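Here the complex is missing one protein chain, while the rest keep their positions.
Per-chain residue numbering starts at 1, and chain names A, B, C, D and E are given in the order in which the chains are listed.
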Amino acid sequence: MQTFEYGSVKIEVDEDGFMQKPEEWNEEVAKALATTEDVKEMTEAHWKIVYYLRDYYKKYGIAPMVRKVCKETGFSLKEIYDLYPSGPAKGACKVAGLAKPTGCV
Amino acid sequence: MQTFEYGSVKIEVDEDGFMQKPEEWNEEVAKALATTEDVKEMTEAHWKIVYYLRDYYKKYGIAPMVRKVCKETGFSLKEIYDLYPSGPAKGACKVAGLAKPTGCV
Amino acid sequence: MPEKKRKTPKLDELEKGAWPSFVKEIKTAAEKNAMADDLLGQLERSYEEKIGHWKHGGIVGVLGYGGGVIGRYSDLPEEFPNVSHFHTMRINQPAGWFYTSDVLRKLCDIWEKHGSGLTNMHGSTGDLVFLGTKTDELEPTFKELTDLGFDLGGSGSDVRTPSCCCGMARCEWACYDTMALTYFLTMHYQDELHRPAFPYKWKFKMSGCPNDCVAAIARSDMSIIGTWRDDIQMDKAAVTEYAKSGMNIQKDVVGNCPAKCMEWDGKEIKIDNKACVKCMHCINAMPKALSPGKDRGACILIGAKAPIVEGALLSSVLIPFIKLEPPYTELIELVGKIHEVWSENGKNRERVGEFIQRVGMGNFLEAIGVEPIPEMVAHPRENPYVFYEEYFEEEDNNG
Amino acid sequence: MPEKKRKTPKLDELEKGAWPSFVKEIKTAAEKNAMADDLLGQLERSYEEKIGHWKHGGIVGVLGYGGGVIGRYSDLPEEFPNVSHFHTMRINQPAGWFYTSDVLRKLCDIWEKHGSGLTNMHGSTGDLVFLGTKTDELEPTFKELTDLGFDLGGSGSDVRTPSCCCGMARCEWACYDTMALTYFLTMHYQDELHRPAFPYKWKFKMSGCPNDCVAAIARSDMSIIGTWRDDIQMDKAAVTEYAKSGMNIQKDVVGNCPAKCMEWDGKEIKIDNKACVKCMHCINAMPKALSPGKDRGACILIGAKAPIVEGALLSSVLIPFIKLEPPYTELIELVGKIHEVWSENGKNRERVGEFIQRVGMGNFLEAIGVEPIPEMVAHPRENPYVFYEEYFEEEDNNG
Amino acid sequence: MAEVKAKRKTDIGPPHYEKFLPLIIKENYGKWKYHEIVKPGVMVTVSQSGARLYTVRAASPRLLSIDKIRTYADLADKYSNGYLRFTSRNNVEFLLTDESKIDPLIADLRVLGHPVGGMANSISSIVHTQGWVHCHSAATDASGIVKSVMDELVGYFTDMKLPAKLRIALACCLNMCGAVHCSDIAILGIHRRPPKVDRTKLKAMCEIPSVVSACPTAAVRPATIDGVPSVEVIEERCMFCANCYTVCPAMHLNDPLNDGVSIWVGGKVSNARSEPMFSKLAIPFLPNNPPRWPEVVDAVRNLVEVWAKNARKYERMGEWINRIGWPRFFELTGIPFQKEHIDDFKHAGLTFKRSTHLTH
Partner (left out) sequence: MAEVKAKRKTDIGPPHYEKFLPLIIKENYGKWKYHEIVKPGVMVTVSQSGARLYTVRAASPRLLSIDKIRTYADLADKYSNGYLRFTSRNNVEFLLTDESKIDPLIADLRVLGHPVGGMANSISSIVHTQGWVHCHSAATDASGIVKSVMDELVGYFTDMKLPAKLRIALACCLNMCGAVHCSDIAILGIHRRPPKVDRTKLKAMCEIPSVVSACPTAAVRPATIDGVPSVEVIEERCMFCANCYTVCPAMHLNDPLNDGVSIWVGGKVSNARSEPMFSKLAIPFLPNNPPRWPEVVDAVRNLVEVWAKNARKYERMGEWINRIGWPRFFELTGIPFQKEHIDDFKHAGLTFKRSTHLTH
């Protein structure tokens, strides 16, 4: 287990930098994590995705499929990669404080 | 729809003599129906089977399999046929006021 | 007796043509029998309306039996009162469907008195079917039948009437005595046949050789099919005869051998009997020259059924080879174990073939105490999903 | 760099023997590379303990891509710190796995600098696998790779790196240009390859003829296998040569034809080409005498996959024959429709082959706009359970 | 009642078959050596002892009046010492010892309208079921179609010129009484409309849990309708198997507008050459068109003719199709291939063409 510190934020993360205690998530944490994913600023668009992911996860207990994220947020896949250069799974889910997506690699 | 009358009992039955309104069942009805199935007297043994069938039916909404009837009542198949000469399905179920067994013929 | 003839313009069409007409049969019966006449009327109606007019099910029978009669009621009883009841009685046929003129006439007399005068010779399971009578007639008919030495067959969740090919009575290929076994099983399981107590029906069918002339493998829960273990018997002179008569032995006999275990050099047939799969083809093609070996017996297969509801099944090999001679102890013990396991664990309306698939053949074999052998499978599993039942614990270090 | 050599008694055993030793490879790399050395250590540990020492998963990558890197962390990072990170990079191989010494050396140089110095030539999907590096090295390696003209391959729920047999580059039987198509598809689907957005992975594999030298039918969601429509080409003189050289044409060639459509009269081979199923056997056996016809193209099959989780599947025929030439419009449109229907309706982690089984091939075909034809089935249905979608209502009397 | 009961005989089983065997069979039981088909419908079975048993096989409609049975008995008395039998395909067989009586018997049978044949490479009688004559489940009639088809094919019964045996079977509903699922040609009655639930009667007539669990596709769900416990049917899920109806009379499947006939091909039972095979769907639907079902008759005749013309000697329908492939089968028979042909039940995936073995 590693500790990630940024500004006032101090959280436990795994090797990939995913939060270990999702209940500690807040917007500050999100901003802090965003710095590790090549996101310079958390714009409205960034938050939209983050909150979509969090809502979905709360409701279903799983992360949505990528196609669903695009459909529901209105962003194309390209736009999502522009917002989160390491992609929806590694980038956006991490910032949103979700469990690390496993499944298919 | 036919009507079956015996003593004070007057109930609706189908062609095979099965009750059409099972909610009207009572011991009098049972005794009346028993006369049609070559049962001369409703002994304790007869009632045991009737009540086992009714309880099972109430609980599961279906009639029990024959093997189960034997096991749970302690009567052998032969004994059941002695008690109800037309057998568990036609004889006992009818007297017990169950829906007509369909299934496999 | 009907006063004047019914009008049955549709059915009349089926009196034409070279094939024997069932309509003629019904009409013949209808001349003397009101049930048959009302059947004609109701059937004509079905032909007009393109729909049957029988109500669902019906549960009638004779005393002390749970099966043997199929209850049937018309849904147009006012119009066709004589078929308002129209139950069939399944009469257990003599093994192999052999009769004398004498006994047939006596059966006819009974049915003339008590029923529609119509029959099926025979039903698909093998019974002699008395087609249509009233509830009140069941007991009297039954009495006369038993007096004549006949009994009812199966229906419902019981042992169904066993049936078999003519076997040794008339066929040179019978590898065991199908009729004797059929008679034996029918008598042995009288109780199970008349008093349904299984999860569902159980059918036995006996064929004397792999030609399977009663379609046992397709429609019986236990299919007993004759076969042999040693070399095919060959009459070389007869082979030569066939060759001379113009038979293309290479193409038509050897070329069709599924085991590719035959050779023909223009003079002699050579068979690698170890590889032969006892398919019967070469024997069928040259009955005078070839015949099954001398070490004869049967293969026991299990689980055939029609498609309802998980899809049709063919029986599959349970015992590749067994000698079948009275008192058939081994067979009866095997069947007993199967009935026990299936009755105890089968679901309602679950045929044994479906049961085996649900619990797994391996578990089923374990339960009935039969060793698994490769003869039972077309091929071993293709998927890697083995249910291992035990594992080593960490403590258990000598694993 | 390790000071003194590790003790790896178990692995040392695998340096013995005539087959080239992967342990030697790791040791060679370990001489100069600490990652390789710790790999050796951890592997020896696995050999002692009979268990792997890698943690589950890991999600790392390069910017802008969702796939191409498999994250991997040791579960013994204290003991083997140099493999605490040990990610593999999947480098998209050149179609057909052709290289020059020059480009190989440049690839080695990159990996010497940034990784373990160990590779797989190649991974089972076809990628050139760079085996093991740290998170920090991913971007720099990627930059150098792209500078050399290489790119990452697929991983995750994306188009996986397409691969193919050498086809026209070196094989006389190639019925279409496998390498050209592979290159085309790889370039066409760059976005889908690098940014996973499907329900699950999608693999393309291209074989030039039914010999299927990349096992396309067994392990690709879309298997494109060359075949032909016209007559097998025959060089009669060469046939005679083969016969003279002692080949048993009757037994070994004709006798193995699955369509039973060949005849050999001792002089000439006759083929009933209408019946030939293009299995390749006769051509394989007599490459100088026989070859595929001139009207060449490919058969497109769909849906192969490994067993997880509903059991393995082989691909099945979707388009029996298609001409495959640039710009491959028809193919691309077809794939587009399939991707759309599958992406829209597939469940998470549902391969297209499983998807088709779940929704029914008939419905799938309707959705992608392809007519059902008998070539798509081994045989029509055996069960009577047809889902008719419409029925007539009583009012609708002209039914 | 008690009186009757005292006298009742039960569980006596059928009479022993030996009572009905002619002497020649008793003497040669299990000792037969070979047989020969003498001519259509006539076979001689020769014993090791040299004894010769002649079998004459005649068509029977299976549905027989007692009058006809008495006629059979008379014929048996006249020609075969009173001995006769029926076959597993419901033909009647007379067991003769006197060769000279064969032709007179055949002549009598001809007059009676019962063709002699059905042996060797012929079409034997159609195994069939009850249909509208007796069954509540029937999606079509049985006897009427059988009669119509056999009127058309009778020439193949009285002759032996086919490549192999051809077995036709008919079942009037998916229960498939009889082995239609393994026939060279199977004629199968089918429903195509989901059950109409008789709500008012359901509760009294049926066990709701049984109805629900009877449905293989979970199309039947418990539902309370107007306060009464009942069931509802999700129509898209229904594949018309009628299993719900079997356990519950209130689930009506029979429907004149939508019921009809499907045709199946290529099954077999014997182990000769190839292993037993299921029949496969050839024609998904033909209308019920009584009294003579011309569409069904045409379809069956076409199948028989195309097979007869193209199959090799000894090739049963299914063996022939396996050699030429299904695409060619559909081409030769002119039957259009449709979505319905493609399996979508449990093992569907295994029926897809998983190779490139194709003719083009």
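Assume a contact is a pair of C-beta atoms (placed from the backbone, for glycine too) under 8 Å apart; a residue touches a chain by one contact, two chains touch by 3 or more.
Predicted model, so just to flag it, every value in this text is computed and none were measured.
Trainee: Identify the visible chains that the left-out chain touches across the whole complex.
Mentor: So, spelled out: the chain left out of view touches A, C, D, E.
Trainee: Which of D:Gly117, D:Gly156, D:Pro196 or D:Gly346 sits in contact with the chain that's absent?
Mentor: The one listed residue touching the chain not shown is D:Gly117.
Trainee: Looking beyond the chains shown, say which of D:Ala34, D:Leu76 or D:Cys171 touches the absent one.
Mentor: Residue touching the absent chain, from the options given: D:Cys171.
Trainee: Which positions on chain A touch the chain that was left off?
Mentor: Interface with the chain not displayed, on the chain A side: 20-22, 38, 57, 60-63, 85, 99-100, 102-103.
Trainee: Please identify, in ascending order, the residues of chain D that touch the omitted chain?
Mentor: 10-11, 13-14, 16-26, 28-29, 36, 39, 43, 46-47, 49-57, 63-65, 70, 72, 86, 88, 91-105, 107-108, 111-112, 117-122, 124-126, 131-132, 139, 143, 146-147, 149-151, 163, 165-166, 168-172, 174, 177, 179, 183, 186-187, 190-191, 194, 210-215, 217-219, 225, 252, 256-258, 278-281, 284-285, 287-288, 291, 306-312, 314, 348-349
Trainee: Which chain E residues would touch the chain omitted from the figure, given the whole complex?
Mentor: Residues of chain E in contact with the hidden chain: 271, 275-276, 346-347, 350, 354-357.
Here is the rule we use: only the chains that are shown with their structure count from here on.
Trainee: Starting at chain A, figure out the least number of steps needed to reach chain D through touching chains.
Mentor: The fewest touching-chain steps linking chain A to chain D number 1.
Trainee: When you check each chain against chain A and chain B, which touch both of them?
Mentor: Under the touch definition, chain A and chain B have no mutual neighbours whatsoever.
Trainee: Please find the two chains that have the most C-beta pairs touching each other.
Mentor: Highest contact count among chain pairs: C-E.
Trainee: What is the chain whose Cα centroid lies farthest from the Cα centroid of chain D?
Mentor: It is B.
Trainee: Provide the C-alpha centroid distance between chain B and chain E, rounded to the nearest whole angstrom.
Mentor: So the centroids are 38 Å from each other.
Trainee: Distance from the CA centroid of chain B to that of chain C, rounded to the nearest Å?
Mentor: 33
Trainee: How far is the middle of chain D from the middle of chain E, if each middle is the mean of its Cα atoms, in Å?
Mentor: About 48 Å separates the centre of chain D from that of chain E.
Trainee: For chain C, write out the residues touching at least two other chains, lowest number first.
Mentor: Correct list: 55-57, 63-65, 70, 191, 307, 311-312, 348-349.
Trainee: Counting only residues that touch at least two other chains, what does the list for chain E look like?
Mentor: 5, 174, 176, 181, 210, 216, 241, 246-247, 249, 255, 278, 345-346
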